[in-house]
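And then subunit A:
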Amino acid sequence: MPETVRDYIGAITDVVQTFWQGLSVTLSYMLRRPITIQYPDRTEKRVADMLPARYRGFLEVDLAVCTGCLACARACPIDVIKIAVDKDPGNPKQRVITQFDIDESKCMFCGLCVEPCPTGAIAHTREFESTVRAVENLVFRWVPDAAKPVPFYRPVKGQDAPRAPAGSLVRAYLASQVWAAPVPDWAAPAAGRDKG
Partner candidate 1 sequence: MAEPVERRILRRTSPSDEEIVINFGPQHPSTHGVIDFVTQTNGEVIRRSIPDIGYLHRGLEKIGETVSYPGYMPFTDRIDYLAAMLANEGYAMAVERLLKVEVPPRAKYLRAIAGELCRISNHWVAVGTMASDIGASTPLTHALREREAINDLLEELCGARLTFNYARIGGVSFDAPEGWREKILRYLDHLDSYIQEWDRLISLNQIYVKRLAKVAVISREKAIAYGLCGPNLRGSGISWDTRRDLAYGAYPEFKFDVPVGQGKMGATGDCWDRYAVRVLEMLESSKIVRQALDKLPEGEIMAKVARRVRPEPGEAMARVESARGAMCYYVVSDGSEKAYRVRVRTGSFMAMGIIEEMSQGLMIADLIALIASLDVVAPEIDR
Partner candidate 2 sequence: MYTNLAIFYLFALAAVVGAAGVPMSKNIFWSAMGLLSALVGVGGLYVLLSADFLAVTQLLVYIGGVLVLIIFAVMLTSQIKEIEVSNQNVGLVSGAILFVLTGTLLSYVALWAPWKVVLRPESHETSAAIGNGLLGTWLLPFEVTSVVLLATLIGAIVVARKEIKDD
Partner candidate 3 sequence: MMGHLSLSHFLVVGGLLFCFGLMTVLTRRNAVAMLMGIELILNGANVNLVAFNHYVAGGLSGQIFALFVIVLAAAEAAVGLAIILAIYQMIRSIDTAKIASMRR
């Protein structure tokens, strides 16, 4: 509320000045570069390849170096990882992994499972795109067939585990997926959902 003439005039000049400055700022952005990254098709390389190395995308398991210690499954606060181990019927001394499921639809990508892994078998990748029609297909089954279990890896002291390059496994896994794949047989039927 203007009370004096000076206030009255001051209010007008303030408005003019600040509008002047504000308009010049917005105009200057017409000359600057928009920061938009035109995902997914107008980028120089795949967005997944532009992400930093530590990016916590889909989890990937290299079963070749998995020791079956269950540390990841225990670290997970929301039980995303389901591992089943068994004795190899052919060789009772050799223990095998018969199931290694990661429910990526439930995963909150916190990274707690990666830290206790002794060999780096489980790791986050930079992949994040996987659209599927049935959400159950986001359960990545790293042991696809329980009849063909994977033997435990025995780490060698003073030697790094020979892990596959990060991301290569999950990319191969995703490439093998069909987005419109039907709900897998093992999944319990959800009520009122299109099984398409």
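To be clear about the criterion, a residue touches a chain if its C-beta (ideal position, glycine included) is under 8 Å from a C-beta of that chain, and two chains touch if they have at least 3 such contacts; residues count from 1.
Behind the choice of candidates: all candidates are chains of the complex that A comes from, given by their letters.
Quick caveat: nothing in here was measured; it's all calculated off a predicted structure.
Undergrad: Pick from 1, 2 or 3: which one touches subunit A in this complex?
TA: In this complex, the candidate that touches subunit A is number 1.
Undergrad: Please output the residues of subunit A touching candidate 1 within their complex, sorted ascending.
TA: 11, 14-15, 18-19, 21-22, 24-26, 35, 51-56, 71, 75-78, 108-112, 115-116, 124
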